[in-house]
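Here the complex is missing a single protein chain, while all its other protein chains stay put.
Let's turn to chain A:
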Amino acid sequence: MNIFDILGPVMVGPSSSHTAGAVKIGYIVRKLLGEDIQTAKLLLHGSFLATGKGHGTDKALIAGLLGMKPDDIRIPDSFQLADESGMEYSFGSIMLKDVHPNSVQITVTGVNGREIEVIASSLGGGRIKVCKIDGLEANFSGDYPTLIVHNIDRPGYVTEVTSMLASQSINIGTMQLYRDRRGGNAVMVIECDQEVPEESIKGLEKLDGILKVTYLNLKV
């Protein structure tokens, strides 16, 4: 936490958790998909569901999915802007297990056919956490360039990925590993201090046993 977490963010109201955090979640989902969104299905949980409408949580999430940031004055008009841009969206409710009260599950399909399902929470003060991607643990803040690699649970993939990062002089800030079962689906979540080049990501996608590579690029 630094002083600009206390003073700030500059944001569209009324709530840092229900509005600013919601915009950021949408924005991060858009970045994770890596292309413009064709369709989005949003399922609200807990307090997002109960008081979201009065806080503009719905408009905020759509604004983020359109690529807006929390201080964008067009946030209140996001539904109309989505209609104009041809992005289809629908809202529903869900009871998620073991998540923060301000949470949402978003499933998006991109204009080039890519799909992703994200569960994310708004933690207060505009800070967020991406909890799950495509059903597997993720747990990252969206404040750093983040590489998410889904692979088959077999030896060697951590070395592949970390050697690639080392060869590009990219420093790892945090690294987490999860799997659903031994030999099943595994996921690596790596928060980096530098951006990862697109060619390196494409290189990883080609490796046998790597199922999907998702990258959070924070360059504007």
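Observations
Assume contacts are C-beta pairs under 8 Å (C-beta built on N, C-alpha and C of every residue); 3 or more make two chains touch, one makes a residue touch a chain; residues count from 1.
Basically, contacts and distances are computed from a predicted model.
The subunit not displayed here is recorded in UniProt as "L-serine dehydratase", chosen from "ABC-2 type transport system permease protein", "RNA polymerase sigma-70 factor, ECF subfamily", "L-serine dehydratase" or "SnoaL-like domain-containing protein".
From the set A:61, A:75 or A:189, the residue in touch with the chain omitted from the display is A:75, counting the whole complex.
Among the residues A:54, A:92, A:135 or A:197, only A:54 touches the chain that is left out of the figure. Although one chain is hidden here, its contacts on chain A can still be listed: residues 1-17, 19-20, 47, 50-51, 53-56, 59, 71, 73, 75-76, 124-126.
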